[in-house]
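Mind having a look at this structure? Questions to follow.
Note that this complex is displayed minus one protein chain, with the remaining chains in position.
The first chain written gets the first letter, and so on, giving A and B; residue counts start at 1 in each chain.
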Amino acid sequence: MVPPEERLRELGITLPEAPAALGSYVPCVQTGNLLFLSGMLPLREGKLIRTGRLGESVSVSDAQEDAKQVVKNALSIVRAHLGSLDKVTRCVKLSGYVASAPDFIDQPKVLNAASELLRDIFGDHGRHARVAAGVPVLPLNAPLEIDFIFEIKE
Amino acid sequence: MVPPEERLRELGITLPEAPAALGSYVPCVQTGNLLFLSGMLPLREGKLIRTGRLGESVSVSDAQEDAKQVVKNALSIVRAHLGSLDKVTRCVKLSGYVASAPDFIDQPKVLNAASELLRDIFGDHGRHARVAAGVPVLPLNAPLEIDFIFEIKE
Partner (left out) sequence: MVPPEERLRELGITLPEAPAALGSYVPCVQTGNLLFLSGMLPLREGKLIRTGRLGESVSVSDAQEDAKQVVKNALSIVRAHLGSLDKVTRCVKLSGYVASAPDFIDQPKVLNAASELLRDIFGDHGRHARVAAGVPVLPLNAPLEIDFIFEIKE
């Protein structure tokens, strides 16, 4: 396995500043060798890239861009907590909430963009369990939100 | 406790083939002695038994049948991963997402069918924590989706 920090450089990905929490909570909590992240929104420089629902104003390809931003935000939080992504031993699980019109059923297509980016960065250790659900609305009117569980070196 | 594999035979339950993931993820991930499953849909031979929402086209008894199918699919994944259900030490948690018309509030009745099947199979070790939420829409227009956490022998 190529170390994830090296792999990020190969892919030309620069992680953003770790985003602040939107309320009275913290971005992540470690218990044993599990790291639970808070729900991450597609914020870029403190603002949502776009707002709205899939099946209405937000297209699948737009939301896939959002999903990649969510992964970058998540990894920036993991790096801020651990010092380096190389201390991640695997990605355990993603829970993806997609703001959806009542007839939008392609939540997996949207979330695949996040899953594939994790696999690109972590290789086989990036393969994770996943749950995908449509929701009517999310904080700040975000198109999607993802929370993550990572396994890390203790 | 009757071993779960023996109990399955007593109940006359045959598990299906483990269903494939619907995207760029894997059916389950083990970390320590916890097994996190992906969100499971009521697929039977690769197709949803039915589509739609509770409180509209899908009845509670239909959705209870779906919930049992979801449990069978989940157990087929656990068996494929562990070799035998007898390595499960307990069912920890179910998160159930039920596609719901805005006035449908009987999500617990639907999920009870899943919870009771787990108790029939695992006895006291099948007793689990549970969360139930209504959602507007799920992947493939499924009536429900459940994700699971199991505790297993390391």
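We take it that contacts are C-beta pairs under 8 Å (C-beta built on N, C-alpha and C of every residue); 3 or more make two chains touch, one makes a residue touch a chain.
These figures come from a predicted structure and were not determined experimentally.
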item: Residues in chain A touching the chain absent from view; value: 21-29, 31-32, 36-39, 95, 97, 135-141, 145, 147
item: Sites on chain B contacted by the missing partner chain, in the whole complex; value: 32-34, 90, 92-95, 100-109, 111-112, 115-116, 119, 127-136, 149, 151
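Just so it is clear, only the chains that are shown with their structure count from here on.
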item: Averaged-CA centre spacing for the pair chain B and chain A, given as whole angstrom; value: 25
